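All protein chains but one are shown at their positions in the complex.
As written, the chains take the letters A, B and C, and residue 1 is the first residue of each chain.
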Amino acid sequence: MKKKVAEFDIEYYQFLDETGKPLSDDLPDFATDVELLTDMYRRMVLYRAFDKKAVVLQRTGKMGTYAPTMGQEAIGTGFGLLLEKEDVYVPYYRDYPAMFCHGVKLEEIYHYWGGDERGCDYQGPKEDFPISVPIATQCLHAAGIATAIKLRKQKRMVAVSIGEGGTSEGEFYEAVNVAGAWQLPLVFFINNNQWAISVPASAQTGAETFAQKGLASGLPCIQVDGNDILAVHHVSKLAFERARRGEGATVIEALTYRLCDHTTADDATRYRDTDEYNDSWKREPISRLRNYLVSLNAWNEEREIALEKEVNQEVEAAVERYLTVTPEPVEKMFEHLYETLPEAYENQVELAKIFGGKAHG
Amino acid sequence: MKKKVAEFDIEYYQFLDETGKPLSDDLPDFATDVELLTDMYRRMVLYRAFDKKAVVLQRTGKMGTYAPTMGQEAIGTGFGLLLEKEDVYVPYYRDYPAMFCHGVKLEEIYHYWGGDERGCDYQGPKEDFPISVPIATQCLHAAGIATAIKLRKQKRMVAVSIGEGGTSEGEFYEAVNVAGAWQLPLVFFINNNQWAISVPASAQTGAETFAQKGLASGLPCIQVDGNDILAVHHVSKLAFERARRGEGATVIEALTYRLCDHTTADDATRYRDTDEYNDSWKREPISRLRNYLVSLNAWNEEREIALEKEVNQEVEAAVERYLTVTPEPVEKMFEHLYETLPEAYENQVELAKIFGGKAHG
Amino acid sequence: MAEITLVEAITLALAHEMKQDKDVVVLGEDIGANGGVFRATDGLLETYGPERVLDTPLAEAMIAGLSIGMAAQGMKPVAEFQFEGFIYPAMNQICNHAARIRNRTRGRLSCPAVFRAPWGGGIHAPEHHSDSPEALFAHTPGLRVVIPSSPARAYGLLLASIRDPDPVIFFEPKRIYRLVKQNVEDNGEALPLDRAFVLSEGDDLTLVTWGALVHECSAIVNAYHKQGVNIELIDLATISPIDFDTIAESVAKTGRCVIVQEAPQTCSVGSEIAACLAEQCLTDLEAPVVRVSGYDTVMPFLKLEKSYLPSVDRIKASIDEVLEYA
Partner (left out) sequence: MAEITLVEAITLALAHEMKQDKDVVVLGEDIGANGGVFRATDGLLETYGPERVLDTPLAEAMIAGLSIGMAAQGMKPVAEFQFEGFIYPAMNQICNHAARIRNRTRGRLSCPAVFRAPWGGGIHAPEHHSDSPEALFAHTPGLRVVIPSSPARAYGLLLASIRDPDPVIFFEPKRIYRLVKQNVEDNGEALPLDRAFVLSEGDDLTLVTWGALVHECSAIVNAYHKQGVNIELIDLATISPIDFDTIAESVAKTGRCVIVQEAPQTCSVGSEIAACLAEQCLTDLEAPVVRVSGYDTVMPFLKLEKSYLPSVDRIKASIDEVLEYA
């Protein structure tokens, strides 16, 4: 005898089609909030300008390896704007839009990839974690922060992001598992940009969706068009509210496309079909929102030109601050190893001062 | 706009009720195969006698710490009998029934817990992995073996087991994930005995079932009454056939109860309700199958008495072989570290011979 | 003031600090109702409740990762790994994050966590339950590594570790969890984390060890003392950052040094001490340094376990060799 003991489904959200036209009349409330939408738009344009500039900085020898975020702006912007100041954000390495929304400065990310630890010493969101390079580890930090918040009965929440490839790591799953077991105020964003360097999403797992990985711990799982900022914002709101109400964690898979090389050290033409890449530009998020704004009569050519000028100035100012920072002296590599440097280190610090020279690029 | 993009359900299998009465007429073919069923019964009785003896050996100082398997005999016996000689079995540490079915000798397990590496040098199933103490790691070994089998286009399969607590480890999930991604000929058995030492199953995860953890990689997931050997055998057959047909992996959660302390070093009364424990005896697998056999007129008091005698002799013979083995000389601890011991070890081997004495208990 | 064992001293220190500082929480597998498999957290759940004593799901990377997140929020997690052999899944979190978070954020975030684990061999436990992996963590900058060898030192060093603003690997010699009792006052006094303990003074030879072997070594030192040979016995205890000064001072006096450890020899803490001697104390050395270590092979299953660990005979033979060297 057999009986069904559990049932699940995964829902997919999308409001705007590729051209920015609503798929139906059933739009979320904020879909007419022009102020919010233009803010979203302004930010996405800014972040893309930031991103392009970063690639230029790297190509011209002014920065180290960089992981561009081109094409994925709607995800981080869509949920980042929902983060309150007192919430905590734990990013993966390709997730500057959400970091910026939460108060990280443009030049901090330049410093980071420029090889300066001060790029992790955020002046804005003091509790946010810096970029995590060891993939998936950040999910457990986020769960730990959410645990602290829950134990202290605070009304805050934590968001964390990860690439779809990263969800193959055990540590991602362990975080999902404890988030479910302990009903943590935590929202997972799986940024499914279809590729993990050269490995396509389809080769990472046998699952039809990455969202369903949350079922392993009984979490609500949502799939969303990550190039439709309305949909991202909408599902994030649902999940954040749930977390804030103390009802636990959610897993959100946002579908998008990596419209760039994996990093500046990568050459995607080695493994990725150019047609697929070109075709994906059709679904990119910025023009989609612009078209929608235009259809609301909330945007025009003139404003576009003004915005372009504005963001370029903002990016240039950040670059200026990045390039003119005084290098750290060599002994800084010891200063923050422990709160107080153990005596045993005296010789090494002396040696470093004698032989170390100063920071270089 | 939202739409459903994926749907799943978990089915639960049970044929016999607690008293051994069929829940319906819908029984599997083999439910009248008296020869098979009495073999199952004989084995379960033997394995329980083996288990009780192991606890006695430990208590009387003749063996080290031991993890009993009391109450869980139907799971390993139920699927172990379906393993072909050329299949590979990768056990967790509480899973002697399946190991025995696949040809491991009783005394080999005594040697193992007695602290003798030769207990892992199985004379029967040469390719099976020994007991894995670091929890969940064995799932990846099983996936690796299944990968080798698949790459070599062999018609064999691999089974692996793990406790429900162990499924919280990332390595379990990584194995499930690759089994799904690569359609490996592999069947996972989650032995849900309700407790991971002192932690109840409900505290391990937010999931309603442990079976559904397989959904994370799109695998078919089945829950089964692990005290009903008919049900275990039936679902295992389905899963094994699937694996042998090259259709990929399955996750099976078998519900049972740890009718013993976690190990001989544990005292379950510290954390476990005695009523719950006592109540669980009602559902134990051996009397259930006996009752069913009796109802088929395939078992009686006389055969029971004969069987008891037979298994006691078999266990005593194993104990005898265990206790009379010649201890290994001390230099054995180097002999199999590498295939050929590097020269650098000469001094250490000499030292060990001088100071080592010989193996003790 | 009561006579307590080493494991009771651990519990006492935990309870003391949980009472003093509500940010201290303990977490791990089976540490709640069960009080830990060695009972190190016995009674804490009853006193401090499930919000300060967290039985976690079974996953060590998770335990470490949660601790890092909680610590970054100003909590002071004291995490237990059930045995040292199960700390490997957490190495990614410990080495790549706990040890680095302060440095890589230039002090913005930090990790005031303690990672405890029963450590070492000699209790006839199953495989993977008797290792001594302290060198792996001593090799990792940004961590502290501490191994106490008596109830009093366990109490004082654990208090210090919990109060320390940086991550501490705290290994507890399980073989001597209950070996001896000692009067330990619950006075909240921490011991310094950068000072080895000179347990007996002597001019003839310096004997450095830590963990359970401190007991064999003490007995050996007493035996030699009766024969008029005075051995200076150092319990290293704060393994990393190492207090080499105390060893150097001693060897300046004795000119001879034997190091005794359970861990395999290659790239071990004993190697570090011998290396520092070769670098900084060469002219003081009147005899070759000798390391008495676990062999460079896998810790055997229980039948051969005693043959693996440094035995009293083996230690004495090395001491004699070094003493006799002219």
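By definition in this document, contacts are C-beta pairs under 8 Å (C-beta built on N, C-alpha and C of every residue); 3 or more make two chains touch, one makes a residue touch a chain.
These figures come from a predicted structure and were not determined experimentally.
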Touch partners, limited to displayed chains, of the chain removed from view: A, B, C
Contact partner of the left-out chain, one of B:A146, B:L230 or B:L293: B:A146
Among C:G142, C:P173 or C:P310, the residue in touch with the chain that has been omitted: C:G142
Residue touching the undisplayed chain, where the options are C:L285, C:L302 or C:I319: C:L285
Hidden partner chain, touching residue among A:P91, A:G165 or A:G248: A:G165
Interface with the unshown chain - residue positions in subunit C: 61, 85, 88-89, 91-92, 95-96, 99-100, 103-104, 127-128, 133, 135-136, 138-142, 240-242, 263-264, 266-275, 277-280, 282-283, 285, 287-291, 295-298, 301
Residues in subunit A touching the chain absent from view: 64-65, 112-117, 119, 133-135, 165-166, 168-171, 196-199, 203-205, 265-266, 270-271, 327-328, 330, 332-334, 337, 345, 348, 351-352, 355-361
Contacts of subunit B with the absent chain, listed as residue ranges: 90, 117-118, 120-122, 126-127, 129-130, 132, 134, 137, 139-149, 151, 170-171, 174-175, 177-178, 181, 332-333, 335-339, 342-345
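The working rule: only the chains that are shown with their structure count from here on.
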Most widely separated chain from subunit C, with each centre as the mean of CA atoms: A
Chain centre separation in whole Å, for subunit C relative to subunit A (CA means): 40
Rounded Å distance, subunit B centre to subunit C centre (Cα mean): 36
Multi-partner residues of subunit C (each touching 2 or more other chains): 57, 59, 61-62
Residues of subunit A whose C-beta touches two or more other chains: 170-171, 174, 177-178, 181
